[in-house]
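I have placed the structure first, in the form of C-alpha cells, so that the comments after it can refer back to it.
Left out: one protein chain. Kept in place: all the others.
The letters A, B and C name the chains in turn, as written, and every chain counts its residues from 1.
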C-alpha cells in the first residue's frame, strides 16, 4: 500500500534505516556482508541450454540463476526473447537444480506472470524510470533487482528505488551495470564508486554487473574482483555454455569453467576484504 | 498490425521513403517545410490556467497546445499531475479555443484515455525505450511525438521510432530535448546537430524542446531561433501565465507575451532559411 | 603585467565590465553586434593552396583567413604541420589579399614567431588549460582566440580566459568547437547554448567552429546558421580548394563556392536576428 504522506527521510536512506537491508532468498541472504553470485545466460534459448548453465552456476557456488525471457532490444527486428515459454524453462531449471531464479520484467502486463516464476524480479536499465512498472514492483512481495539507468545519477537511482519502497516493498537490490560516457573501448563505463556512494547514502544491497558494463569477456574477471574489493554485495555475470553461438551477448559471456574459476577468486577476495 | 518480416530498409529511413513525412493535425501540417509551434504549461493545474495559456498560444500563432496530465517525476513525493481530470481540462481548452492538443502518456494502462483526449500523443524521454508503450503507440491512429532519451544515441532514437512504425503507425514526430553531458550550467545540452542528422537519415519531422533542454527561461529564445535556423520543423515551448507560481518547471517557462514575441521572430527566421 | 591582487569580480565577467568587448582587426571589429567570418584550411599545405583559399574567403566576404602551421595531432606519426614555413606562407597570403590571418600556437617556444606572423593568435582546445601558454598569451598585444576544451565547463573556460586577462591582455575571443559526449554520429556535440551562457556571464565575444564540432561537411551550413541565430559573434569554418586531397580534415571542409553561398545566408540571418 502506498504511503499517504512523505516520510521525514527517504525510505531508501541510511537516515531512515541505519542497518543494512538483508534479503532472504531460499537459504541464502543478500546484503549484510555476504557475497552473492548470480550467473546465467543473457537469453533463455532452450531447455538444454538453461539446464546445463544452471548446473554450472550451482557447481561454481553461485546462489542465483539468471536468464532473460523478455528481452529489451534496441531494434524491433532483434530477437525479443522466448517470453512465457522462456519463463517456464527458467522455472523448471531452477526447481530441478534447487537454485532460485531471477528474470527481467519489461511491463506491467507481464508482471503477474513473471512474479509467479521468478524468485527475484529484475527491472532493467531502460525501465529505471518507468514509474508505473516501479509502482507495480512496489506492490509485489518478491525482491526487486533495480538496475541503474544508462545515464542515471545516483540520486535518480535511489529515487527510483524509493518508488518501490513507497508502495510497500522494501526488498530492493540495486545493480550498477555501467554508465554511458565518451569512452568506446568498453560498451559502458563501470562506475564502481557507485558502490561506496550507495552504501553511504542507503541501506540497500548493491550488486555489480560487469558483463553488460564492459561488453567484453576478457574484462569481466578483473572488474568482478574489483567490485568485491570495493565492497559490492554480489555480482551478476553472464554465463553461457556455448558463447560463440549465443543468441545474445555471446562476446561478453563467460564459459562455465571460467565462471567457476572466477567464483573461487571472488570468495578469496571477499574474505580478505571482510576480515580487514 | 505488426510486420511479420523485417523490411529491407528500416521504415524510418530515407532509403525506405525518400520524401518527408507530413502529418496533418486539423488544418495544420507538421513537416515538409512548415513551422509548427507548440506551447503550453508543463503541468495542467486548473481550468483557468489552461484556458488562459491556450488563448495566448493561439493568439501568438501557435498551432498546438501542450499540457501535462501524467507527469514523470524523479521523486515519488513530487506532484504527479492531475491525471484524468487534467486530460479533461486540456481537451476542453482545446475544443473551446479550436486548437489541437498534445499530452504525455506514461503507460499502456492510460493509453486509451489519453488517446481519446489528445490530438498528438507524447512519449517522454524516460520512456523512449519502454518498448511496450512504443508498441501500443504503434497501434494507435493518432500521431506520436517521441522524445529522445537523455542519453540515447540518434541510432537508438530512430530504432525506438521504428518500433512504432513497425506496428503500423507512420505518424511519428521526433523531439530533441537535450542530452546529458558533464556541463551543468544548463539542465541538459541541446544537441541541435541532431536535426541535421535525423533529416539526413530519416524522413520523419523533428521538433526541438528548448525549455527542458536548457532549464532556463532566458536561454529559450536564442535556442529556439537556432533550432529554426538549423532546419527544425517546429518548437515545443513551455508557456505559463504565472511562472513564479507554477507547480512544475516555472523557471524555464516563457510568459505569454514573451512567447508571442518569440513566435514572430521564429517565423521571420523560418522565412529567411526557407527562401535560401 | 600580471595583477598583484585578485579583482573584486573576475575580469572576464559582466559584473566587472558591462559593455561588450569589441576587438579591432584591420578595418573590421569583432564583437558588439557584428558578424565575423573566419575561413581557411585546417593545415597550410602550399603557397598555391593558401593563396587560392585566401581569395575565396575574401570574395565570400570573410574577414579573417585561418590556416594551421603548427598542428596538434593525436598521433606523433600524423602530419604535424609545416611550422615556420607554414607561417610564412600564411602571412604572405594575408598580405597579398589584404586579409588578417589567424593561426594556432602550441607552445611558448613558438609564441614569438607566431605573434609576428598572425593578426589573431589561436589557443587550441587541447591547450585550454596549458596555463603557461595562457600566461604568455596574456603578455601579448595581439588578440587571442581561446577554444573551449573538449570537456571543459563554461566556468573553466572563462577561468582560462581569466589567466589571459589577468596578465594584461583584454583582447580575448572565445570559440566553442564541440564538447565530448556519448553521441558518435558527430565528432563532438556542438554546444550552442554556450553562446547564451557566455554572453550572460561575460563581455567577451564568442565564435563558433562548426567544422571541428561536427566533423561532417554536410552539417556545417545548418550549424553555422543556428550559431548566428543564437547570437554568435562569428564563425570559424574550414574551407579548402580541394577537400578530397586535403592533408587534414578534408571531410569537414567546405568548398569555396559552398562557403560563399553560406556566407550570404549567414548575413541574412544575422540581419533578421539583429533587427528583432
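Please note the rule applied: contacts are C-beta pairs under 8 Å (C-beta built on N, C-alpha and C of every residue); 3 or more make two chains touch, one makes a residue touch a chain.
All figures in this text were calculated on a predicted structure; none of them were measured in a lab.
> Which chains here would be touched by the one that got left out?
Hidden chain contacts in the full assembly come out as A, B, C.
> May I ask which residue of C:88, C:126, C:142 or C:267 touches the chain that does not appear here?
C:126
> In the complete assembly, which of A:50, A:207, A:223 or A:239 touches the absent chain?
A:223
> From the listed residues B:6, B:46, B:59 or B:184, report the one that touches the chain absent from this view.
Reading the full complex, the residue touching the unseen chain is B:184.
> What residue numbers in chain A mark contact with the hidden partner chain?
With respect to the unshown chain, the touching residues of chain A are 151, 153-155, 179, 181-186, 189-193, 195-197, 200, 213-214, 218-219, 222-223, 225-231, 265, 268-269, 272-273, 276.
> On chain C, where is the contact patch with the chain that was removed from view?
Touch set of chain C with respect to the missing chain: 6, 72-77, 106-109, 126-127, 129-132, 150-151, 155-156, 159, 162-163, 166, 180.
> In the full complex, which residues of chain B touch the absent chain?
Touch with the absent chain occurs at residues 151, 180-182, 184.
Methods note: only the chains that are shown with their structure count from here on.
> Which of line, ring, star, complete and other names the graph you get from chains that touch?
complete
> Determine, using the mean of C-alpha atoms as each chain's centre, which chain is farthest from chain C.
Using the mean of the C-alpha atoms as each chain's centre, the farthest one from chain C is A.
> Centroid from C-alpha atoms only, then distance chain A to chain B, rounded to Å. What do you get?
That pair's centroid distance is 34 Å.
> Just how far, in Å, is the C-alpha centre of chain C from the one of chain B?
35
> When the centre of a chain is set as the mean of its C-alpha atoms, what distance in Å lies between chain A and chain C?
Here the centre of chain C sits 48 Å away from the centre of chain A.
> Which chain A residues reach two or more other chains?
Counting only residues that touch two or more other chains, chain A contributes 151, 180.
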